[in-house]
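Down below is the structure, laid out as structure tokens.
A single protein chain has been omitted from the complex, and every remaining protein chain is retained in its original position.
Going by the order they are written in, the chains are A and B; count residues from 1 in each one.
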């Protein structure tokens, strides 16, 4: 059975060009970038080249790029790094602002910080997942250190007005961090256009290898590390650099940037055709997230009278890979905090799936998905104890 | 020019078998282990198999293995994880014991902890780098939470009496963590034989890929994460798992364990022959570290009237890769804390190099190294302003 992968927000296949770029660094140029000899120099060169690639693809300078192990670590470093630096300046260190629909990497970091005495404001979003800018502006206090608001949401795909947030942050002289893990490669990400101070990216979401990530840190932004060891990455991220992973990440970001004029348009066409045809063929369906201000690859749908995991498994049996809420939370059947934040009713929440497209998905694949969805939703609704009679 | 790599304590070449084991997980079985569909299941299976391989190679159970991004992160997690868990039990949380010759991953973690109010005792070592067990025992206090002492030192190769340390820790009811980053694959590492509660391993030091590591955590040991996000790795290490890296790490550990009867013996023969021949051919040389209680692949030598970096570069020109102190500190020319802890005189400290052998080094290569050393040391001494007349 040919399988159809439409869970690109969970993770992506490594691009063959990316893998090729990595291979020499496992077995030939395997040096440690801290070593002074020729093996070490090869590693340093690879590291610098990747750093330049990353910088170029987001409009940054090479010295503003910190390599991490992934998106989660980048988010932790941004928020905790700023707070650690300001810890002795009590007038500017007690308060953090974020949104109610952030990824667990940000939300769990914030609850940890609350547990050790910091205060966090969770700004709400409207029914389409767009941040309430007024509330954000009014929540800024004299002791606010950092605003962390994601660029685009991983579940419902809503894109936030980051430029407006950046303006508010700048006016109030507060650092602004954005999690661009889902947006990079799908919509333009330029740190100066956006006006952000820090920005997180994860390699495995953009056809790069797992185990690598980036934190962009604008020159002059003062951070402290939260992992301790040797002085790698300007003292912000110790540990022997994952050269093959970083080389792959650099290549993946370059490719994504190059293809920005093409891939997102293709995904957008598939997305809108998918949505239209699903609405045509099934009743009691809802599209979650913003209708237009959304990632070109995100389709988040709620089917009434159907439970998401069951639908996922029926599709899986047909070779189609999608997700229920975010991949992170699908193991524990906890209600999605994103869906409750947009005020979705419980009977819709439980029947929610996310289809996240990739650059290599085809229109034929979407045909198959529409048909399978129709069959599977029909089957589950027949079985359901709460379907309309 | 055929290059000779003798800097295996800095990093190692990925074994071709290891790379082969990883390749399918970049492009075919690229799923996220949190996903419920078949791609996710492939990732979960790979993760479980690797976890079992790791457990088997150190005599642990699969549920005692936490995957991290490397040795630095494992060390941070062990020490800070224990303290975070005990933070509300003030009677048992104020004090940490370590040695003066730990890796920066432990030492920097400890200085950070001191900066936020914890107390740290740095137990000294003797002139051969062996821990003072009496001092260790006497330094245990009622509020000691954890003892962290490395299994074998990365610069001078001295092996610590971990069983004795474990006995003391157990008697005093204190957790014992050991950094086995340099020892695994060179000497037997069995968590029950050793009696440790936690143990760190780094993939890239044992012919595995960079960007992966292990923290062994004995069942019942209570830890909290220090990175926050989704609930991966029993809640101790969030972030999408680096499946190819973890698969490679599992394979590398299996291979190292299998070859334990062969590779270390080979390295030991090369080591002793190297040492003997260098001493035969050059005067004013010192072997640092313990003569016998040392890693089979470590040769740490001080050449009087010679500066380490210059020697390293002369050898590099001849295609030989070695290191001065540890790779981590070779970029900043800070005096090695390990060499000062063993009481080495300044005129020797500056002329110190580390040769660290690998399983694939040959006797012919050591011939070349001995000869090159003789030439290079001779040349530098001729040039030296402080050589004996």
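The rule is short, and it goes like this: contacts are C-beta pairs under 8 Å (C-beta built on N, C-alpha and C of every residue); 3 or more make two chains touch, one makes a residue touch a chain.
Definition applied: contacts and distances are computed from a predicted model.
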Chain excluded from display, named as in UniProt, from "Iron-sulfur cluster assembly scaffold protein", "Trm112 family protein", "NADH-ubiquinone oxidoreductase" or "Dihydroorotate dehydrogenase": "Iron-sulfur cluster assembly scaffold protein"
Residue in contact with the excluded chain [from A:82, A:214 or A:314]: A:314
Sole residue of A:80, A:232, A:257 or A:350 that reaches the chain not shown, by the stated touch rule: A:350
Those residues of chain B which, in the complete complex, touch the missing chain: 36, 41, 44
Chain not shown, touching residues in chain A: 305-307, 309-310, 313-314, 317, 331-333, 335, 346-347, 349-350, 382-387
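Note that in this section only the chains that are shown with their structure count from here on.
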Residue ranges of chain A in contact with chain B within the complex: 3, 5, 7, 10-14, 16, 19, 26-27, 30-32, 34-40, 69-73, 75-76, 103-105, 108-109, 111-112, 202, 204, 209-212, 226-231, 238-245, 309, 312-313, 315-316, 319-324, 327-332
